[in-house]
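My questions will all concern the structure given below.
With one protein chain withheld, the remaining protein chains of the complex are depicted in position.
A, B and C are the chain letters, set down in written order, and residue numbers restart from 1 in every chain.
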Amino acid sequence: MNAPTQQERLAHQCSESLHSRDRAAQMLGIRILECGPGHCELAMAVTAAMLNGHGVCHGGLLFALADTALAHASNSRNKLSVASICTIDFLRSAEAGTVVIASAMERFHGRRKSSYDVELRDDKTRLIALFRGETVSTDAAVIREGESCND
Amino acid sequence: MNAPTQQERLAHQCSESLHSRDRAAQMLGIRILECGPGHCELAMAVTAAMLNGHGVCHGGLLFALADTALAHASNSRNKLSVASICTIDFLRSAEAGTVVIASAMERFHGRRKSSYDVELRDDKTRLIALFRGETVSTDAAVIREGESCND
Amino acid sequence: MNAPTQQERLAHQCSESLHSRDRAAQMLGIRILECGPGHCELAMAVTAAMLNGHGVCHGGLLFALADTALAHASNSRNKLSVASICTIDFLRSAEAGTVVIASAMERFHGRRKSSYDVELRDDKTRLIALFRGETVSTDAAVIREGESCND
Partner (left out) sequence: MNAPTQQERLAHQCSESLHSRDRAAQMLGIRILECGPGHCELAMAVTAAMLNGHGVCHGGLLFALADTALAHASNSRNKLSVASICTIDFLRSAEAGTVVIASAMERFHGRRKSSYDVELRDDKTRLIALFRGETVSTDAAVIREGESCND
């Protein structure tokens, strides 16, 4: 296995910095499985507390997982980026106990505007939802003063 | 003030039935301010646990509030409906302490497919986000066997 | 009837300037019924040449009408703006002979990003489609050197 490139190390640091401050993602038990420049993979286990009135995972929390994946993928180059418009297409419901995997991939990287696809899949790798998000980048950095920039 | 119509009473019962089973909405402290046939108004106070890595309310949780409003508006005629595709346009961020109000309004009511607009506003009634959701209705009822259908 | 304000006159000039150069809108027979700061109303008659393989107006041409309304509403303050992301929800089909009316309304006006709703209605004022578009403004002007700025 090859050593991580400088860009991969930077993506890891951005991801860790973001996650350490993301209390909502922590509340939902979201874990980072993998991250790199413009992409990432996150996991979230559906608990009983996450069910909606129909007895399946609340669509808003599936969206929250996808939106978190969008944040990690779009902030991976240490340029602070925020979501602008997101669309989610709900295809299958997720029951309690399911571990949902979100895979984010950059589709377009512009000077200010970028576009990402996020797929949500269940334990059986069946597609649960398709998410597409547009982000806008700023001139601020993701990693804050005092946070380690070494690996 | 006029007495509620039969349709308004039914909408209230659907809303209560849905909310009593919606553990995710309860976890987020979502409250029902108003509901009727095809519309509703919900509130959610942004707590410190809801902040994302940028220090403002996680977009996924704003979406969850809008999606919950969609559920109450689209299930208000006792025909079980589920979200199909939703789009959210993030316009302003919401800080800790803000009470966000979601107002859902039916724009189209078809035999199976319906369409709703949800506006999210902050304490100063400034627009935070615009949400549009399409739902698909089924033949199942929202109110379950044994739940009171009296008012 | 009151005299138009300066902003209304500017909106008219932007609209005329835009329309005179918009060969696609001319090809589709799009007419401007009304325009002002952040809003407009356009009309398009569905001809036989606009039908799709199912014998009703091609969804792409309904979108083109809505998108043109978006352009007039978002360029009405003489700041050149372009569409970034648009969503259309097709609700009813439009047959040949129908005159479709598009009404665009500004929902959010930011420093760079703005958001608009466009409704498409048929002759019987029935909702045909709901369109939402985000635009990004630039520092360029809509009205070009040499074009009259008088009314």
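Here is the rule we go by: a residue touches a chain if its C-beta (ideal position, glycine included) is under 8 Å from a C-beta of that chain, and two chains touch if they have at least 3 such contacts.
Computed from a predicted model, the values in this text were never measured in an experiment.
Listed residues A:Q7, A:T47, A:N78 or A:S115: the one in touch with the omitted chain is A:S115. Considering C:L18, C:V100 or C:I128, the position touching the chain not shown turns out to be C:L18 (whole complex). In the full complex, chain C touches the omitted chain through residues 17-25, 27, 48-55, 57-61, 63-68, 71, 75, 80, 82-90, 93.
Touching residues on chain A toward the chain that is not drawn are 87, 89, 91, 107-108, 110, 115, 127, 130, 132, 134. Residues of chain B in touch with the missing chain: 84-85, 87, 113, 134, 136.
We take it that only the chains that are shown with their structure count from here on.
Comparing each chain's Cα centroid with the centroid of every protein Cα atom identifies chain B as the most central.
Interface chain A/chain B: over half of the residue numbers present appear on both copies, so the contact uses mostly the same residues.
If each chain is reduced to the centroid of its CA atoms, chain A and chain C end up 36 Å from each other. Centres computed as Cα averages put chain B at a distance of 31 Å from chain C.
Centre to centre, using the average C-alpha position, chain A and chain B are separated by 24 Å. Residue numbers of chain B whose C-beta contacts span two or more other chains: 87, 89.
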